[in-house]
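Have a look at this one before I ask anything.
The complex is shown incomplete by one protein chain, all other protein chains being positioned as in the whole.
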Amino acid sequence: MEAVNQTTGTRLSKRLRRQRAGRIWGNIFAIAVFTFIYIPIAMMVLFSFNDQRTNYYWNGFTFEWYKYLFTESDLWGYLVVSLIVAVASVILSLAVGVLGAMGLMRFEFKLKKLISNSLYIPIVIPEVVLGISLLMLFEVAHFPLGYWSMILAHTTFCIPFVVIIMRGRMAGMDMSVEEASMDLGANRITTFFKITLPMLVPGILSSAFMSFTLSIDDVIITNFVTGPYATTLPIKILSMVKVGLKPEVNAMTTVMVVVLILGILANSVVQAMLKKRASANKKTYF
Amino acid sequence: MRRMKNAPAAATAGPVSIWMIIFVMAPMIYVFVISFMTRDPYGGIEAKFTFENYTEMLQPLYLKVILKSFKLAFYTTVICLLVGYPMAYWIASKKPSTAAKMLMLVMIPYWTSSLVRLYSANLLAMPNGFLNTALLKLHIISEPLNLLYSDTMVLMGLLITCLPFSVLPLYSSIEKLDKSLIEASKDLGARPVQTFFKVIVPQTMPGIVGCIILVFIPALGMYYVPDVMGGGKVMLIGTLVKNQFLVTKNWPFGASMAILLILITLAILWIYTRFNKLEDLEVV
Partner (left out) sequence: MSEPIVKIQHVDKYFGENHVIKDLNLEIEEGEFLTLLGPSGCGKTTILRMVAGFEDATNGIIEVQGERVEDKEAYERDVNTVFQSYALFPHMTVYDNIAYGLVVKKVPKDEIKERVKEMLELVQLMGFEGRRPDAMSGGQKQRVAIARALINNPKVLLLDEPLGALDLQLRKQMQIELKRLQQKLNITFVYVTHDQEEAMTMSDRIAVMKDGIIEHLATPREIYAKPRTKFVASFIGESNIFSGHVTEIEDGIATVETKFGKGRMPAEDFKVGDVAHLCIRPEVLQYSKEPVDGFSISGQVKNMIFVGSVHRTLIGMDEEYDARINRVKYDTAYNEGDTLYLHWEMEDVTGIHGQEDEIDA
């Protein structure tokens, strides 16, 4: 609530009334948008409790599907594949991307402009194009489709995000501390591990998170490079969609959303604790 | 000596350069070359130069698909901008800690299986689904609306998928906006609408184009959205491309349509780089 100007009387000025109306309309609008993007999720959660073999209409409430999910369901196998692919791609894309961001920031070389611009290709072109081109590459190279083809494909679309995020973070950092480190006698390698890397940790974490979420939910590209023996959860779901999703899938996805939200909450709690600890450093030195 | 001096550059920029050349540039060039080749009767490729893959796109059947794709992608982009921009502005007007929470709220759906979300939205629109039941009970309609597997549902699907991540680039450019420019504009007598179009929009162009790139271009290629929402009745460019590779095995024709998509992307980027730097583009 705004304080009312005692001198000009109890009425709010036109400006303040206009500002307040603007805020109210803004909030109404935001609630409407949130409703639109959350309705599908609400439906998804609701139908995970649906007492029917295939989700077409609401048939009554049951916990059956959660019981089924945690006892008999074969969805976990696909989730494991998704996780293996995601973790491997995150590690690979971080290794290539973090180094790459440093290289592209600091050094001048012949192909720099070309490489730098080519990073935007996987981000801006439609995923389907990247998918078919990788499929062609693997076919031409007689590279078998399976775990590795998926990992290489996912790494390819994660690297640009890692490089761009890291480059953004590095640009906002005072890198003269590296020079200071070398001035004090540390070599390049020591400087990288003792100074550069610790400074880059926040950027690396957000790159890792970004890459992980991109990888774990990818449908379009994975569909082209998935193999006959191992496939990811989204591709399994894609094949099920055509015949109608079982509530089991809703239950699985609901569990994943809950885990995601718990993760976000845990992260914010840890961040707050770290901040508190940093501001109250009681370590004694002498 | 020279080699030693170049070692740090090679060690850092080397892997990423090699990766981009092998996994991005080489395949793209290959797609380009294939698009001028001929398909052999067994689904393979014959090294015979032809323009046929491009002229075939002009057939009414394909032209219709291409035009419909453009139409739907265009609507999606316009709605995402019209909804995403005020949304991003609203978030940016909050204090930083609240804004971070609101952004999280926007992003949670984005991190949730898009297929399951799409399917769930379909359930809502079923003839005996909640939407029709509610409208019937309220006597707004007398018989169930036939929403399922229509262009409208495909558009809804594209919105459900694209809206969350259209907010991000807009938010980062609005958040970067120098607030004193808005004050200067007001101070000089510009009404809110004038300030918006003359100062705020030009200053947030990197976010707006970022949003267009993140929405318009993927919307052309997201084949699973028409698959789920259109029930196979609605076809978009992405579906066509996918089918040439996974179903009918006509790689050269699929490649030519991929090249069309690349050209559209390059055109949008080219227009953008006339006025702004590529590095400023908000896509992350």
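Which chain is which? They are A and B, in the order written, and residues in each are numbered from 1.
One rule holds in what follows: contacts are C-beta pairs under 8 Å (C-beta built on N, C-alpha and C of every residue); 3 or more make two chains touch, one makes a residue touch a chain.
Here the structure is a predicted model, which means the values were calculated and not measured.
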Inset, instruction - Using the whole complex, pick out the displayed chains that touch the missing one. - result: A, B
Inset, instruction - Would you mind spotting which of B:Q59, B:N146, B:Q194 or B:T273 touches the chain that isn't drawn? - result: B:Q194
Legend entry - Residue among B:L181, B:L246 or B:I268 touching the omitted chain: B:L181
Inset, instruction - Quickly run down the residues of subunit B that touch the omitted chain. - result: 178, 180-181, 183-192, 194-195, 198-199, 202-203
Inset, instruction - Write the list of subunit A residues that the hidden chain touches. - result: 3, 5-8, 13-16, 18
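Basically, only the chains that are shown with their structure count from here on.
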Inset, instruction - Flag every residue of subunit A that touches subunit B in the complex, lowest number first. - result: 26-27, 29-30, 33-34, 36-41, 43-44, 47, 55-58, 95-97, 99-100, 102-104, 106-109, 111-112, 115, 117-137, 140, 152-153, 155-156, 159, 161, 163-165, 168, 188, 210, 213, 217, 219-220, 223-224, 233-234, 237-238, 241-242, 245, 249-250, 253, 256-257, 260-261, 264
Inset, instruction - Would you pull the subunit B residues touching subunit A in the complex into a rising list? - result: 6, 8-9, 11-17, 19-28, 30-31, 34, 83, 86-87, 90-91, 93, 102, 104-106, 108-121, 123-124, 126, 128-130, 159-160, 163-164, 213, 217-218, 220-224, 227-228, 238, 241-242, 245-246, 251, 254-255, 258, 261-262, 265, 269, 278, 281, 283-284
